[in-house]
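Yeah, one chain of the complex is gone here, protein chain that is, but the others are all in their spots.
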Amino acid sequence: MAKKPLRVGMIGYGFMGRAHTNAYKQVGQFFPSQHEVVLKAACARNEGEIKKFAAQWGYESVETDWKKLIARPDIDVIDICTPNNLHKEIALAAAAAGKMILCEKPLAMNTAEGKEMVAAVEKAKVANMVWYNYRRIPAVTLAKKLIEEGRLGRVFHYRAKFLQDWTIKADLPQGGQGLWRLDVAAAGSGVSGDLLAHCIDTSIWLNGRLDSVCAMTETFVKERMHNLTGKVEKVGIDDACTFMGRYANGSLANFESTRYARGHKAAYTFEINGENMSIYWDLHDLHRLQIFDYKDEGKIRGWKSIHVTDNSPDHPYMANWWVPGLAIGYDASFTHQVADFIAGLESGTPQGPTFRDALETQAVLDAVLDSAKQQKWVDVAK
Amino acid sequence: MAKKPLRVGMIGYGFMGRAHTNAYKQVGQFFPSQHEVVLKAACARNEGEIKKFAAQWGYESVETDWKKLIARPDIDVIDICTPNNLHKEIALAAAAAGKMILCEKPLAMNTAEGKEMVAAVEKAKVANMVWYNYRRIPAVTLAKKLIEEGRLGRVFHYRAKFLQDWTIKADLPQGGQGLWRLDVAAAGSGVSGDLLAHCIDTSIWLNGRLDSVCAMTETFVKERMHNLTGKVEKVGIDDACTFMGRYANGSLANFESTRYARGHKAAYTFEINGENMSIYWDLHDLHRLQIFDYKDEGKIRGWKSIHVTDNSPDHPYMANWWVPGLAIGYDASFTHQVADFIAGLESGTPQGPTFRDALETQAVLDAVLDSAKQQKWVDVAK
Amino acid sequence: MAKKPLRVGMIGYGFMGRAHTNAYKQVGQFFPSQHEVVLKAACARNEGEIKKFAAQWGYESVETDWKKLIARPDIDVIDICTPNNLHKEIALAAAAAGKMILCEKPLAMNTAEGKEMVAAVEKAKVANMVWYNYRRIPAVTLAKKLIEEGRLGRVFHYRAKFLQDWTIKADLPQGGQGLWRLDVAAAGSGVSGDLLAHCIDTSIWLNGRLDSVCAMTETFVKERMHNLTGKVEKVGIDDACTFMGRYANGSLANFESTRYARGHKAAYTFEINGENMSIYWDLHDLHRLQIFDYKDEGKIRGWKSIHVTDNSPDHPYMANWWVPGLAIGYDASFTHQVADFIAGLESGTPQGPTFRDALETQAVLDAVLDSAKQQKWVDVAK
Partner (left out) sequence: MAKKPLRVGMIGYGFMGRAHTNAYKQVGQFFPSQHEVVLKAACARNEGEIKKFAAQWGYESVETDWKKLIARPDIDVIDICTPNNLHKEIALAAAAAGKMILCEKPLAMNTAEGKEMVAAVEKAKVANMVWYNYRRIPAVTLAKKLIEEGRLGRVFHYRAKFLQDWTIKADLPQGGQGLWRLDVAAAGSGVSGDLLAHCIDTSIWLNGRLDSVCAMTETFVKERMHNLTGKVEKVGIDDACTFMGRYANGSLANFESTRYARGHKAAYTFEINGENMSIYWDLHDLHRLQIFDYKDEGKIRGWKSIHVTDNSPDHPYMANWWVPGLAIGYDASFTHQVADFIAGLESGTPQGPTFRDALETQAVLDAVLDSAKQQKWVDVAK
């Protein structure tokens, strides 16, 4: 039986452009479905670069104007891999054109933009998703399963950190290829939108709504060369952001992200402490989930490291990969996301995080930045 | 040459009474000096219990009234191992009687009490110290050394946690033997004075003054049976306390303590992130210090786990113990503290933490509790 | 410039068929070269299955007779993914037809077969390689680099283990899809050819020639149902194999492999102890390399865990993947192998392990099995 094509138009070709494309290419082999992803067109302003990217990654064609891409009738899905400040405009246009949308995180520059985007996709009734890929690391998905099975009991604490160290160098410019994350105009914020956004998305998924937060931000390197102006300019992003908070379920939040934690590359960790079970995960060893099960006998209680690599239904997604003990990479989380997106199309039950789900993260981010500015507790908008 | 006796009068006989006494008995063998510790008297209201304790641990005599103990001319040092609410009164009396004082932590119920105590010992010019024993775990002392050698460069972050899980049981009473830490009248506060106090003391020692804090506290179990009244009463202590802060050196603080983190027994951890080096320690593996040294060559950079057990000057205190690889216990930190206290007497240079040092921790604790109550940032009193 | 096609004919479609095919599909994106891999044909006796495989993985055509595949002029490379007992016959035919050959490990059933195969490819002057993929896990390749840089000094010990637990179940049949590894007729041996072969290949690469060995084997489950005869038959493979040995460089070997080590999925670990540096690796955390560098200062000496994920030349292959901290999977080792195979074609310098390299591993395996049988030390044939 012929498969139904899912024709992708990719905007952007950086780190995420590559990660998503690899997923599009892998999904049919590892998670076969009734759809077949077709790499229809890649789009970026720089013609030379996008042609090179398209050739290397197998896109059939290129565009240099995203509006033209959206206008093409042979495109089913728009994948937005641009800097954050372009998400809204593109998404609105894509929705208006009836395209499905897969948007890089964070959804938007702020909640106001996010609301427009949610309204647009819901009005247009187009399938939509945001690339909070960590939900689909098998160990993280397993954590979700354990929570859904009610194993934790009353939850007391949720703790998340995302630590990096790559911007300690004071001579790194703000802006430019790979460095737009340091430019507040392009990124909207610093570590909060880039790193905390991931932590918040996972936390809402695992532990529910955050009601209120109290945050602190810091910019350690106050000025950096700007690649557009060629001048040393004030840095507008947050280099570090810590916040405390209270969840609707009564548990306490402690979140922290920074790019100044020497020795940490991408140390996204979370821990949730329930009455009966605690769970810990660390992106640096992404194939492991650690749990403490109070229901174990006293003499053999301890933290257990689950190597989430069994090719069995016990370990989410892993039945489609290799054999026990053989870890998959970070990249597989994107493959899983595409697989689930397609499964959602086929079942009629959209898979999250949708734009609406991602809006909730945006509201927390807004509250966090507002709290840091005002130096007081702020309620998360509903 | 005959040794000079150091005659100890111990008040209390609980967990800390045992830990200190073990240290008094070990110090002469592992850290010989010109002094010899003599276990002169142990004191507690319950005559039967204190006699039993004295017999088992080798105290020459007992008292049931601490005022009598202090009045004895054959006592040089008073060791205060009582609940927190008695520290001040005893310390003032001991100082007035010209006794040296070793006081369990936290120094006092609050800063006001602490100030009186500092004034008293300084006026009386008696040697004084507070049992913040974690400074003298060899791995922690090594961390201090690395910091003093200037290896970290500019510091960006200091993170500390002290996680336990022993009070999740709602049927635990407040007050009584071993449980006075749950009774606000005896303890003054909950995890802040009990656990955070340790974290703050170490942090001030390693990273300097904390200028301001913003805290959140929670009492998860609101009512517990009280052992004195026999009735279910409101719980007055904090079960969990998280705070953010800013250090005088520009770095950011993130502290958390709780007795509701399932799976953690006494998980005191700290991490300090400097420009050139990061350091991590975990009480659950107290013999290890983890460091990341950015000065290492790129290809072999990573977190290094130092097994701080070499009987060489490289590893603080360890030359006096066994051979490389053989870990000492938690208890040794007290032995080291007594050794250093005696060394301070012999050299004339008092070793910290003195009452005055501990007062700084008290000021942070007061600011933390005040901040949590007022839900706003609070400056730490100078 | 048009790329040169490298047209693959794959024989087999099991675990390894999938792993190799994924690599063929990824290599052009992550390691672009002047060649383009083309999935020309997949071959297996079961027509239904191979058609399904070809459709899912993108092979252009199928064959059910490997002789026909080899005869096709539009095939450049034959990839042998069959059970071990077919390697020789296929390789000899492919070489005779002038095809390049990529052969699954172990090279052959024994040294005698291996010699014929080496002679065939060398006579035919066809490029050849054996899929000992672990050499190309970045952490393992980094180990090789550190050794080549002379950092270890005199080597004293080499220790390797490959522990699994999947055959403890006594009701697992011997033979059949995925289970031919339990059938001595198809596999030649048990854990020695399957698991130890990997350990030996890496060890020769890192530490040189093994001169002599003394081995012990055991078959814990003596009889299993045979899927071909439908009867319970004697098990002919080794369930566990341990050996000691002496390297040409004077160091000592300790190797062990088993499928009866409860709790271990694919625990391939090796450790090499040199005068100045020791190195440790564990497949269960394949992105980490652990080293101990004696040249570090005494006070900060310890085992360091290198997270081999920097997208820089420091970390082999990683510059072509993601950003620091984001681990790649087991599967990437195959992608690297194809990339290097192509690089070898383009540079004219064949990349190992060639058939000749793999023959040395075969000689050790023969010596190991012979030693176990004779219960005495055996010299490895040169």
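Just so it is clear, A, B and C label the chains in written order, and each chain counts residues from 1 on its own.
Just so we're on the same page, a residue touches a chain if its C-beta (ideal position, glycine included) is under 8 Å from a C-beta of that chain, and two chains touch if they have at least 3 such contacts.
What you see is a predicted model, and the numbers here were worked out from it, not measured in a lab.
Here the chain not displayed is in touch, across the complete complex, with A, B, C. Although one chain is not drawn, the whole complex shows that of B:49, B:211 or B:285 it is B:285 that touches it. Touching the missing chain, out of B:248, B:326 or B:381, is residue B:326. Of the candidate positions C:134, C:162, C:270 or C:292, contact with the unshown chain belongs to C:292. One of A:233, A:282, A:310 or A:370 touches the chain omitted from the figure, and that residue is A:310.
Summarising the interface, chain A meets the missing chain with residues 142, 145-146, 288, 291, 293, 296, 298-307, 310, 312, 314-315. Even with one chain removed from view, chain B keeps its contact list with that chain: residues 15, 18-19, 21-22, 25-26, 28-29, 32, 56-58, 164, 166, 264-267, 283-287, 307, 309-310, 321-332. For chain C, the residues in touch with the chain missing from this view are 156-157, 159, 163, 165, 168, 214, 216, 218, 220, 240, 242-244, 246, 250, 252, 254, 256, 258, 260-264, 273-278, 292, 294, 303, 375-377.
In the analysis below, only the chains that are shown with their structure count from here on.
Chain centres here are means of the Cα atoms, and by that rule the chain farthest away from chain C is B. Between the CA-based centres of chain A and chain B the separation comes to 42 Å, rounded to the whole angstrom.
Our note on geometry: chain A versus chain C, Cα centroid distance of 35 Å, whole angstroms.
Annotation for chain C: residues 307, 310 touch two or more other chains.
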